[in-house]
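Removed from the display is one protein chain of the complex; every other protein chain stays in position.
Naming follows writing order (A, B and C), and every chain is counted from residue 1.
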């Protein structure tokens, strides 16, 4: 088990979509895992088997099938909780990371923010960790302040310190790994600064939990969110991992079945955690699939996953460094960054790059990556982004390099 | 196509779980479709094929795989919209019916209800159509009033008329088919009464859309909600079908990716419908699965689905009518009711009934069915509920009758 | 999954058919109502403690299934005459049994041991625990106002 290396060819063999040719007939070179990951067989099988052998609504059925469904669903929760070191009762299933942020913004923010209070986010946040705060600020009279991005794509923590010292900051919401810059933020420092100033903290771990060892305790956050589909799991499920003692004191967010203790005409009382925050039929098959995804990642070993990523990112930075006039955003040092690598070419618009490399089967993302404030800070409308995962190889990275060269050739430059 | 009868044996052959023995070794007699339905192969295959051949994040990818994913996802929306006669831009995917009700309660209610306003629900609502209104009423100072259930389980519309005449009613939220009583409510009359009084209306069609022809226009509602897993579809997806003109004027509910037009530090603007209400990565595979479910139901023909249900419900009422001292709730006339049939036996608690018939492979639900106000009105803590669907046969219904007899025998009564 | 006979043992059914200590007390030291959010069942447990904190009377009422009703009946017999500490210990042992742990060799749960099989029916565990959790609440609520005499 020591120094286990990740065998990405073995992983590829588990991921059926990678065996299919791309639309152009070339092998599929999938470099867009920051948008969503592909799924290995054990994940697809777990969901299929759930529907074929154990499907029933959970938590309320007496019959054996319902007990089996409940057990598989709650096993998914136990798996996820173990994976990020949260307590099962502090591990709430949402539909995606975005809903998980909204849950905190509404359940906590709507009732605990008042006019003049400040929520601090950063300029490199995904819209999912900006807009919910803007909405709740609009409803409460609170303000949203942004920590700027400086240098090679890191946060200006002096500004955060200033804000915490001079403003009535009640929440600091920060991304762990930027989905554009790749920057790994010092979240433990940031959440400590927040706590010392009496503010709550939320870490958006959507781009870190899939790629490196992450624990709720190590982030130091009151709440951490991530999303199933980026970590080999299915769509339709996200996670809020949080301190149960905090959650326990909050009013619920969504109301409905499963989350109540009693419903009376005059008013209702709430179920125990985590059910209080899981209104309605939960994403049952999705939790089963996410549990399988987590076990698959554990089988690979998260240290090995991270080492593989550093290796591929090193190569990716080298390949892009070799492309004439390319601007690469974010930290230079692969050890200081996660999987997403964004870049620009002066002569080719990101849309055209993505379109032209797709000819060679290479899938990369072009656009604002749901980070428009960051795009403005970088002074570009859009970037091209490549991101690797456990099923990618050095060949995939090289294929991008070759495809970029032929894209340029196609568009009339040698 | 005229008078097409539903061939439930052919449907059974499509549903793999029904071919498996129950935990007790007996054939599975699944009579809990009101809680969740089982899934036919075309639904499982559509999702599996999506993950194996077309998985990518939707709406923003330039490469062919992302275009394919987007097309399959939006085809799911088009299928669902066609099925209930809504416009695609007024067809919003949520995680379940519960979230869809909350969406309306928060997006509309939080900003349009003021202190003293009244939201009218009914005593037979599922908690999902009560608690969101209680929460938003708590935040706005509005009140929630209940239309009582009378006679053999129908609504006392005189009370509704009174409320509309005397109170500042802003919303009438009513279930189409009760998940406990089976009652089919006259929703077109109710929504007309609401409209005439200047109130909005929401119809909870979770138990009707799966079982009978339903169109948004025929309900007359501003908004209609239903849930994928009860209509042969997957978990993790629900639907809000609503008048786009109304939705268009509302502020969004959840904030994040996909739902924005522009995000600036000072504030954001919203995407067009339906995306404005779909924050974050949507339930992509789930929409693909729900589209396949809808096409499967269309293949059976919703008139045939309904006729089959009336036939089985007639038999179920007859079987329960033959059980000594059984109390059956809800309308006697199968034409006036949907699939759920609740009953009580004086000598056997619902938990014990459900447990004992499970011995014979029969799955029925016991409990309050997320309708505690209704339970109080009926004067019972719980009932037993059997509900049929397209894969059930007369034999399934008869198996329940036999299992009830042996449950009584087991508990010491002949 | 266990067979149904593990669940519906004769001992359980006999308590269900003829529950002991069913009813209410006129002068309870404390009365607690507990509900099972999953099914809506409610149980009321009335307890009369003497000055030493010993349970001298206990009655249970409410509606419930065979498991919760028989559990209440069996519990009422077992805890009658025990001190608060003893009863709290029994509650904990019973709770653990519902999560699959055998009771320690030196603890006798009496007829309640017939409920051990419930652990294999997760949906019913809450039923069996219902009266015990009501008793726990009851003892905790008196504990906050009055210390139990210890070892005297």
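Here are a few things to note about the model shown:
Throughout what follows, a residue touches a chain if its C-beta (ideal position, glycine included) is under 8 Å from a C-beta of that chain, and two chains touch if they have at least 3 such contacts.
All of these numbers come straight from a predicted model, not from anything done at the bench.
In the whole complex the chain that is left out makes contact with A, B. Only one residue from A:233, A:255 or A:350 touches the chain missing from this view: A:350. Residue A:359 is the one among A:176, A:359 or A:385 that touches the chain missing from this view. Checked against the hidden chain, the listed residues B:7, B:45 or B:71 yield one contact partner: B:71. Although one chain is not displayed, subunit A still touches it through residues 23-24, 349-352, 355-356, 358-359, 366-368, 372, 375, 381-382, 410-412.
Residues 59-62, 64, 66-67, 70-71, 260-262, 271 of subunit B touch the missing chain (whole complex, contact as defined above).
As a working rule, only the chains that are shown with their structure count from here on.
In this assembly, C is the chain whose CA centroid lies farthest from the centroid of subunit B. Between subunit A and subunit C the centroid-to-centroid distance comes to 46 Å (mean Cα coordinates, whole Å). One finds 38 Å separating the Cα centroids of subunit B and subunit C.
Those residues of subunit A in touch with two or more other chains are numbered 60-62, 64, 66, 260, 262.
Among the residues of subunit C, those in touch with two or more other chains are 1, 38-39, 121, 124.
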